[in-house]
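Let me begin by presenting the structure, written as structure tokens, before commenting on it.
Up next, chain A:
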Amino acid sequence: MKIRINSGRTVIQGSHVDQKNSPEYFRETSTIRLNPVDMMEIGIDDGERIKARTDNLSIVLRALSDDSIKRGTGFLPLGPYANFLVGGNTHSTGMPDFKEADADIEATVDTITTVGELMQQLGGVPYRR
Partner candidate 1 sequence: MQVTLTMKPRAKPFLPIEAEMINPMNFIGSQNLFVWEGNKKRRLEDIFTVRKEGNVNSPENIVVVLRGDTSRVKRVGEYMSSGTIIVEGDIGMHCGNFMRGGFIEIQGNADGWLGREMRGGSILCHGNAGDYCGSGYRGEKRGMRGGKIEVAGNAGDYLGEYLTGGEIHVHGNAGMFAGAEMRGGCLIIDGDARIPAANMAKGTCIIHGEIHEMLPTFEKIGEKDGMLVYHGDVANKGKGELIVKSKIT
Partner candidate 2 sequence: MSELLIKNAYVIDPLQGIHGDIMDISIRDGRIVDKVSGSCEVIDAAGNLTLPGGIDSHTHVCGTKVNFGRYMSPEDMRAGRTPRRGAMYPTSGYTVPTTYGNSYRYSKMGYTTLLEGAMAPMEARHTHEEFAATPMQDMLANTLFDGNWSLFEAVGDKDIRQAAAVIGWTLAAVKGFGIKLTNPGGTEAWGFGEDLASIDEEVPNWDITPREIIDTTIRACELLHLPHSVHLHCNNLGMPGNYRTTLETLDIPGDMNPDRQTLYLTHVQFHSYGGNTWGDIKSEAEKISDSINNKPQVVIDMGQVMFGRTMTMTADGPMEFRLYTLHHNKWSNHDVELETGSGIIPVYYSRKSSVNSIMWAIGLELALLVKNPWQCMLTTDNPNGAPFVKYPEIIGLLMSNKYRSKELSQVHKLTTDRTSLGSIDRELSFEEIAVMTRAGQAKALGIINQGKGHFREDALADIAIYPVKPDQTDPSLQYEEVIGAFQQTLYTLKDGVVVSRDGEVITGVANRTFWSKANLPEDMDVLKSPRFVEKFSRFYSVDLENYLVQDEYVQRGVAMNTGVNS
């Protein structure tokens, strides 16, 4: 299923910006809110996982049903998971399409990578202390 992902601040995300490696930040920023009908269509329940894919990259997210979300869209709090789906094109304005990532989503049982692991996938070395 194709959805357009919007991102933005939430209180939980915002409360933990100085704790990017905490379980609270991890859980909040890797959780996508979807319309319940869309979730039924993909065949998942609250708290189950989806794989979101843009171009040839994909990322695993936890799904939460939220009937304030319009069908065909999703809300993902801003953070490394949301931005993993965003390309570097800024249309020559300096600003990427943070609020307009179009992704294919499907149900998955894969696990969600932590922030450190995600950064490792991008070429970094996880710091764990």
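On the choice of candidates, all candidates are chains of the complex that A comes from, given by their letters.
Just so it is clear, a residue touches a chain if its C-beta (ideal position, glycine included) is under 8 Å from a C-beta of that chain, and two chains touch if they have at least 3 such contacts; residues count from 1.
Note that the structure is predicted; figures quoted are calculated from it, not measured.
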Sort out for me which candidate, 1 or 2, comes into contact with chain A in this complex. 1
Which residues of chain A touch candidate 1 once you look at their complex with the stated criterion? 91-92
